[in-house]
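Here the complex is missing a single protein chain, while all its other protein chains stay put.
We just call them A and B in the order they show up, numbering each chain from 1.
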Amino acid sequence: MRTNVRRNVAAALASALAVTALAACGTSSSGDDKPQASGSSTDAATPLDPKAKVTISIDCMPPAAKAAELKEWKEDVAEFNKTYPNVTIEGRSTPGQCLEPPRFTAMLKAKSQPDVFYAYFTDLQQVLDNDGAQDVSAYVTPASVPALGDIDKSVMDVLRRDGKLYGVPTSNYTMGLLVNRKLFQQAGLNPDNPPRTWEEVRAAAKKIAALGNGVAGFGEYSVENTGGWHYTATMYGLGGDIVGPDGKAAFNNATGRQIVDNLRAMRWEDDSMGKTQLLKWGDLQKQMASDKLGMFLAAPDDITYMVQQLGAKYENFGMGPIPGGAATLAGGNGYMFKKGSSPDQIKAAVAWLNFKTLTIGKGQFQYDRSKADGLPVGLPQPAFFTGAGKAKDDELKAASATMPVANFKPFLDNPVPGKPEPVKAQEVYKVLDKVMSGVLTNKDADPAQLLGEAEKSVNQVLGNQ
Amino acid sequence: MSAPTLPRDSRAEFVRAFKRNLTAHGFLIGAVLCFSFFSWYPMVREFLLAFQKTEGGATRWVGWDNFRYVFADPNVWQAWRNTLLFTGLALLLGFLVPFVVSLVLNEFRHAQGYLRLLVYLPVMMPPVASILLFKYFYDPGYGLFNRALEFLHLPAQDWLQSTDTAMLSVVIASTWMNMGGATLIYLAALQGVPGELYEAAELDGAGLLRKIWHVTIPQTKLILSLMLLMQLIATMQVFVEPFLLTGGAGPEGSTTTVVVLIYQYAFSFNQYGGAAALGLCLLVLLAGFSALYVRLSRDNEN
Partner (left out) sequence: MAERTLISPAQLGRTRGKILYWTVLVLVVAGFTLAFLGPLYWMVANGLKSTEEFAQVPPTLVPDSLHTANYEAAWKVMDLAKLLFNTLYYALGALAFQLVLDVAAAYSLSRLRPVFGKAVLGMMLATLMIPATVLVVPQYLTVLDMPIIERNLLNTPWVIWLPSVTNAFSIFLLKRFFDSIPQEILDAAAIDGASALRILRSIVLPMSRPILGVVSIFAIVGVWKDFLWPMLTLPDPALQTLNVGIYSLSTGVPENHLIAALAMASAPTLVIFLIFQRNIMSGLTAGSLKG
């Protein structure tokens, strides 16, 4: 009997090997066996050896639906390859948003990110927790990125941890109040002077909602963490904070209460926020693009989104600073470099990103080409250049502007200091979603209770570091 | 080669048995491997995860910490309440409606095929498409349902946007999507009820309801209880409907179910330990129902 069992085990193992081999041969090797460059140099300071063949995969290439941007991407790759014929850029595209948080988390867990991967500024902690990004401090220098000196230091700092740099920015934003100019005019409001305080927002929303036909004056999110995100933005505008310096929830106070009370008044007393609630990112854009919504808090690139994906027109939108104007939620995105990339890959990637996203007059900043391709020029985003770089960029931008830049004048002329997102932002936002959905769906919601419960939950989240 | 001490016959017997086993295990091994990798090992891992915590790449044992954390989270209790509410409503609607529908359909001598087809149509749609459709129908502004209520001069509802009706709305959508299967099963069961029993009941002067109560239900009891348990097990694990209809939250978190919370713990907040601890609680609860199901279906066999 014993031999019997042993033989059976042997037979089992043999078939097991067959099956595992079967499974293994079809699996993607997700970055385990990178094409190793020949003649590569490990010294970060030396420029990329032109003889070294390098392939880098990179995500957030424009999808087919964004035809003009894809065309520019291809042109840029071709031009880049004139200088760097040895670098092969493997673009990966995503229809819709480049980054969806659950998908991004899964990607990090699986270490299946491309060599150069798109990330939000707020993702850095998560990326580092998963040991996903390479320290590129030695690679990003004024030599490899000539415009480095002109890039806002506070923006670069967001991508640093313990003095090490983990990425380069490609865009950044600060939030403001996006308005539908058509509805403003119809309601007898001045679209060149958007509301600057929440009292003004409320009054304007009331007038816009009075247009009828399902038009809402002001819109807010309340699910999928976007509600909490906007609560935070509103809080910053009013000079408040979400997480205090002591690491505890700091929103259950008069300012926090004021936000809730104001939303409650607009939603239930004025009925100026529409009936449809439980909205998330994408929903308000759809409403505004179809002229059903007067105002909402947004970053400038929401306008591009509405024009390109939803068929709206630029001249229809304008922007003002965030109501309150004390501080505004700042964020952005950039590229990070997968841990384990070879020095040549990082050099190639920095060279490409420098060309595509950080050179004034080139790549994303080649405004005359964008104009010729029918892409928007004139949006106040990205806005990470300072000093002479900013002046040059603004000049080029103005020369090729395709949209009435004057519509953003209130936003640009009243710069509000940017403020980064709170720690554990997504978990905190999830909790604050409840405050938003509570006040927006329940006429009798008790603001004190909503905020009290949220404070308790947020403290629990923050305590579980 | 050492000489075997076995007599010739039994040696041949042994070789035959050995060959038979070799073949048998060869047939079995593919499935066993899949089960090992994707069922048995994850099952063990679920238990381990519940008592571990991973931070910055290092995993350590934390005893009951994950459970303590989970039960201190007010969202967890809300999620259990929501799940029980969903289960209760889903059983009320999802269990009763198909049964009544099948009772009615079974009486029809016409159009039965057409009606069966209709009831089953939603089952064949991609669930995400059905759910997104309902999301449009529920819209309090331009949504179809409030239009219909208006047409009937009934007051408009907030559907997904009120803590009172959000879960009910989720259940209605879920019932529409899933009732086809249960209806067909009940229809098949009803066809097995001997007609003489109804005749006998009529001779005793039984009315419609009494016939249902004293003949139909006892005759289909086993199928009914099996389906009840199956739906209980399935509805306690509801995820897609609340996740897509209400962003997994709903007004003030009133549609966050246990499985939605497990998903959020694991995939939004990176707390695999909390997710596993909560999962383990659900597992213990549902394993009880499953055991009952297995026993009942064994009775069904005999």
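The rule is short, and it goes like this: a contact is a pair of C-beta atoms (placed from the backbone, for glycine too) under 8 Å apart; a residue touches a chain by one contact, two chains touch by 3 or more.
On a predicted model such as this, the values are computed, not experimentally measured, just so you know.
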* Structure fact -> Answer for the absent chain's shown contacts is A, B
* Asked: Hey, which of B:70, B:224 or B:259 is the one touching the hidden chain?
  -> B:259
* Which of B:24, B:72 or B:92 touches the chain that is not shown? -> B:24
* Could you list which residues of chain B touch the chain missing from the display? => 20-21, 23-25, 27-28, 30-32, 34-35, 37-43, 45-46, 49, 103-111, 114-122, 124-129, 132-133, 136-137, 141-142, 144, 147, 176, 181, 184-185, 187-191, 193, 195-196, 198-199, 202, 208, 211-212, 216, 223, 233, 236-237, 239-240, 244, 259, 262-263, 266-267, 272, 275-276, 279-280, 282-283, 286-287, 290-291, 294, 297
* Residues from chain A at the interface with the omitted partner, ascending -> 4-5, 8, 20, 23-24, 26-28, 30, 64-65, 92-97, 100, 102-103, 106-107, 109-112, 213-214, 280-283, 286, 289-292, 309-311
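Heads up, the rule we're going with is that only the chains that are shown with their structure count from here on.
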* Would you kindly tell me how far, in whole Å, the mean C-alpha position of chain B lies from that of chain A? => 37
* **In the complex, chain A residues that touch chain B** => 3-4, 7-8, 11-12, 15-16, 19-20, 101-102, 105-106, 126, 129, 131, 214, 223-225, 274-278, 280, 426-427, 430, 433-434, 437-438, 441-442, 445, 450, 453, 456-457, 460, 464
* Would you pull the chain B residues touching chain A in the complex into a rising list? => 14, 17-18, 21-22, 25-26, 29-30, 32-33, 56-57, 69, 72-75, 139-142, 158, 160-163, 246-253, 264, 267-271
